[in-house]
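What follows is a short report on a single structure.
Left out: one protein chain. Kept in place: all the others.
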Amino acid sequence: MGLYTDKRKTTTTPDGYELLTHESGPIKYEFNWHMGPFWSKYLAAMRDEGKILGVKCPECGTVYIPPRAVCGQCFVEPNEWVEVGPEGLLKGFTVVRFPYIDPNTGHLMKVPFTAVWITLDGADTRMMHFCNELDEHKMRVGMPMKAVFAKKPRPTSIHAVDRFDIIPGGKVVEELHPPRMEVPIKMELPTRKTAKRKGATAKKATKKKAAAKKK
Amino acid sequence: MGKRVGIVGVGQTHHASQRLDCSGVELIAEAVTRALDDAEVTLDDIDAIVIGNMDHFENINYVDTWATDGLGSCMKPVFKVTTGGTTGTTVAACAYYHAASGLFDTVMAVGWEKNSESDTQAAIATCANPVLERDPFAGAIGPLATEYSMYMEAYGATEEDSAIVAARDRNNAMNNIYAHNRMHVTVEDVLNSPMLSYPVKFLDMCPRSDGACAVIFASEEKAKKLVPKPAWVHASVVRHDYTHFGDLAWQWMPTLEMATLEAYKIAGITNPLKEFDVAELYLPCSTCGVKWMDSFYFCERGQAPKLIRSGATHMDGIMPINPSGGVIACNPIGATALLRVGEAAWQIMGKSGDRQIPNVKRTLSTGFGGCSWSDVMILGADLP
Amino acid sequence: MERVAVIGVGQTKYSAGKRETFHELVFDVATKALKDAGISVKDIDNVVSVSSDFWDGRTISSMAISDASGAFGKDISTVEGDGTFGVLYGMMRILSGSFGTTMVVAHHKGTESNMNGITNTSFDPLVERKLGLDAVSSAALQARRYMTTSGGSEEQFAMVSVKNHGNAMNNPFAMLPMEITVEDVMASRMLATPLKKLDCSPVTDGAAAVVLAAERNAKKFTTNKKRVWLNGVGHCSDAYRLGDRDLADTRALKQAAKMAFDMAGVTRDDIDVAEVYDAFSYMEPLWLEGLGFCEDGMGPEMTERGTFNMDGALPVNPSGGRLSANPVQVAGLAAFIECVLQIRGEAGKRQVKKAEKALAQGINGMCGQSHCVWILGK
Partner (left out) sequence: MAGWKDEVEEIIYPGKICVPYSWTVGSTLSKWYVQLRDDGEIWANRCPSCGKVYVPPKIKCIECYKDMNDWIKLPGTGTVETYTVVHYNEPGLHPKKPPFVYGVIKMDGADTGLVHLIGGVDPDKVKVGMRVQAKMAKERDGHITDIKHFKPIA
């Protein structure tokens, strides 16, 4: 190994020409996405009625958000509409502090913002949305939250829900870690002694560290 | 029944945050040339080619046709496969099936990405449902941060545990001349690095890189003719279940567990820590290097911190993880998972240079990406 | 080598402006293909999906169809390109011995985006893309080159359009069944010389699915009548830049066809019906030359003679071809499915008599850079 020239730091072509980049400027691809019957009904109900609708699988009973034409596990069409939420439990969150380009606009996103994953009461899958709380230490998985609908006229999009708010004084519901199936795999935890590979010497490690420090 | 297949050559570029000297096609050519050299073959020996990357990182449609000059695919069979983060293992699996099917003898898998050409996070944001999930989808880091904070609460894992993994992989990268990020860091350095999204810090997280990797697969008869010590494919398994990001449960990794178990079954693995000599795992973040130890069935649920602290996964341990430095040292996304396969193959072939683990008989490589897409490939020194 | 059969097919009617999402279209065709095969989703052990992040307008768009294609808990992978390449990968997975029954699905919603803008992204951003080339203008360059080398005329190309739109009259899945004349084609709006509107395929929505099975499973699941064997396949790519190729030279297709015919062990004379990738009218005679059904340069004349009409020596594109419906990733798969229906004798009013061997072609890239050729048989 190491037979090859490392050209990472080169600043010109091999014969000294300037290396160029081509800047595209804003490239815009426009789409007219058909929402199909399931997402159309979902978005319309959110906009017109201030309701969040899920669909229930007739076989396994899973209630899906967003609604969809097929339950993956059962490969059948969910055939029952159910209203879920507007309250639910926080299942995940992230406070985004580093801006990136918003693919909707080509401009940098406004940060910070908090993205949340909510399991709405009555639903089995999570809805992704926003929250005004920017301090992650004030948030905890399992907290109850509530959808706040946007003022009318509401847009035909998930922004018909303006955000989710933490329900003050709500009781945190712990997430259970489901037990694992029995498997024919041995999982013995090694001790410090048995964890070491036979014949592996600490010497090499020290040598490496020394070399690393030199750099 | 299909043919047995071995890896006979691996090539990779020198990876960097930006390879200004190389266009995408030149980057591919660098990896392809090195793989051909490594296998001591010429392009004439290659019967078919598979390529993969993610379209929106470079904005190129039909990459299989565009990359012809670098791939050397003019007047050769070629097509493209792509599955997001797992593209690398997807390409590897596809090349494996090419050769195993008996339709082609020698097949080259190529994964590449030129992440410097766009805002990686913006491109990743477009993988969420554009209407229902794109706006609040803040990239990979949110789910990873959440799953680890839940794991910490449930099992008492700490930020230090993941920092140990970060320090392990980053220091391993010191032995890998190709890696993008090569720096000596301590556990304290990791803990003191800027917080990205609690509990994930800057040095816990993977970078984005420019790079390419090419791996040559050959059918049994051909592989034996070409090289003294092919790395034989023992199992290749993929699982992917979910359609929306909100479908994912983060307490555990169902697809990773399913794929791992199936691969272990095919390869006859019953005690992974003892039976694997090296693992090259797609760990996009050091926290995954803790939590996912459960999912790979290296330990019982919740025991990962103890496993990490035992040293078993360090360079002098019984099953070193990521001698190459792994994903947090180098992440050319479409090539990342293929590098896992290529690095594992080199370990078996004894070509890993400063990062070589002696006498490697069996390795585990994985890919991770998309909406919890999980790929597992097991390689061995002996025929399966 | 173990044989692989197609045991089930499903396709939507091809049309413009479908209201369903591509996820819903895929569920529809996957369900139809399973029903056609008479099996349940549990009998499928792996899935190959075919999609394109550009057309779908999202990264890793195939993740949105895992559930819909029946991949839950199964091994799934994604080919980006034409559906014929997806079938190829599905067949390899079976031949490898790892799988027994593969679902292959493809979808396309062309009407949701700008066709020209997206095909422009197939050109190198460092060179040709900035000139504004797209599928239509580059095809026009190829058409002119082909006219120069073959002596073919615009009227002869128009005859392809007349024939295929006419064939579509008998295909309930086609989007543009039309009884038109050469004059109609010649009088249609000029897009890029020599190509007029009716020389070009329409922007189309649709999806298609096929179920492939290893011989042992095929015989278990289906009757002889439903089974169609994959006799031969070949694929090959030419050079990328249009200027690197002689656009009227079909060497990559010739190579792909050679692989397919060698593998199938049949000759051109054995083929009873062909579905050729006529995204533009001139392509049909050009590819027929490459496939070896006529000598180089003879395609336009043989078309005029009626050789490729429904009552000709070799009926070509009985479905109406891509000119009558061109859902891009699906297009080759639709051609493939038409061949299956023809061999089964299920092609209704467009049935070719005694169709025992059929050939289908799919394409990736601009001006037919990369080809996939299939030979199917009873």
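First chain written, first letter: the chains are A, B and C, and each begins at residue 1.
Following the convention adopted for this analysis, contacts are C-beta pairs under 8 Å (C-beta built on N, C-alpha and C of every residue); 3 or more make two chains touch, one makes a residue touch a chain.
Keep in mind it's a predicted model, so treat the numbers as computed, not measured.
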Q. Which shown chains does the hidden chain touch?
A. A, B, C
Q.
I'm checking contacts with the chain that's been left out. Which of C:12, C:31, C:120 or C:250 qualifies?
A. C:120
Q.
Tell me which of C:57, C:83, C:177 or C:377 is the one touching the absent chain.
A. C:57
Q | Residue, one of C:28, C:67 or C:134, that touches the chain absent here | A | C:134
Q: Tell me where the left-out chain touches chain B, residue by residue.
A: 18-26, 29, 42-43, 56, 58-59, 68-70, 72, 74, 114, 116-119, 122-123, 126, 130-131, 210
Q. Of the residues in chain C, which ones touch the absent chain?
A. 19, 57-58, 114, 116-117, 120, 125-128, 130-134, 136-137, 140-145, 148, 189-195, 239, 241-244, 247
Q.
Contact with the hidden chain only, please: which chain A residues?
A. 13-15, 17-35, 37, 39-41, 43-44, 79-81, 101, 103-106, 156-157
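Basically, only the chains that are shown with their structure count from here on.
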**Q.** Number of hops, chain A to chain B, where each hop joins two touching chains
**A.** 1
Q. Farthest chain from chain A, comparing Cα centres?
A. C
Q.
Looking at chain pairs B-C and A-C, which one is connected by more C-beta pairs in contact?
A. B-C
Q: State, to the nearest whole Å, the distance from the C-alpha centre of chain A to the C-alpha centre of chain B.
A: 21
Q: Please work out the Cα centroid separation of chain B and chain C, and write it as a whole number of Å.
A: 34
Q | Rounded Å distance, chain A centre to chain C centre (Cα mean) | A | 37
(Q) Among all residues of chain C, which ones touch two or more of the remaining chains? (A) 23, 54, 57, 66-68, 71-73, 118, 125-126
Q: Pull out every residue in chain A that's touching 2 or more other chains.
A: 24, 31, 33, 35, 39, 68, 72
Q.
Applying the document's contact rule, which stretches of chain B touch chain A when the two form their complex?
A. 14, 16, 19-22, 34, 37, 59, 119, 121-123, 125-126, 128-139, 141-143, 145-147, 149-150, 153-154, 171, 174-175, 177, 184, 196-198, 241-248, 250-252, 257, 261, 264, 269-274, 297-301, 303, 306-307, 310-312, 315-318, 320, 351-353, 357-358
Q | Sites on chain C touched by chain A in the complex | A | 17-21, 23-24, 27, 41, 54, 57, 66-68, 70-73, 109, 111-114, 117-118, 125-126
Q.
Residue numbers of chain A touching chain C in their complex, please.
A. 22, 24, 29-39, 68-73, 75, 77
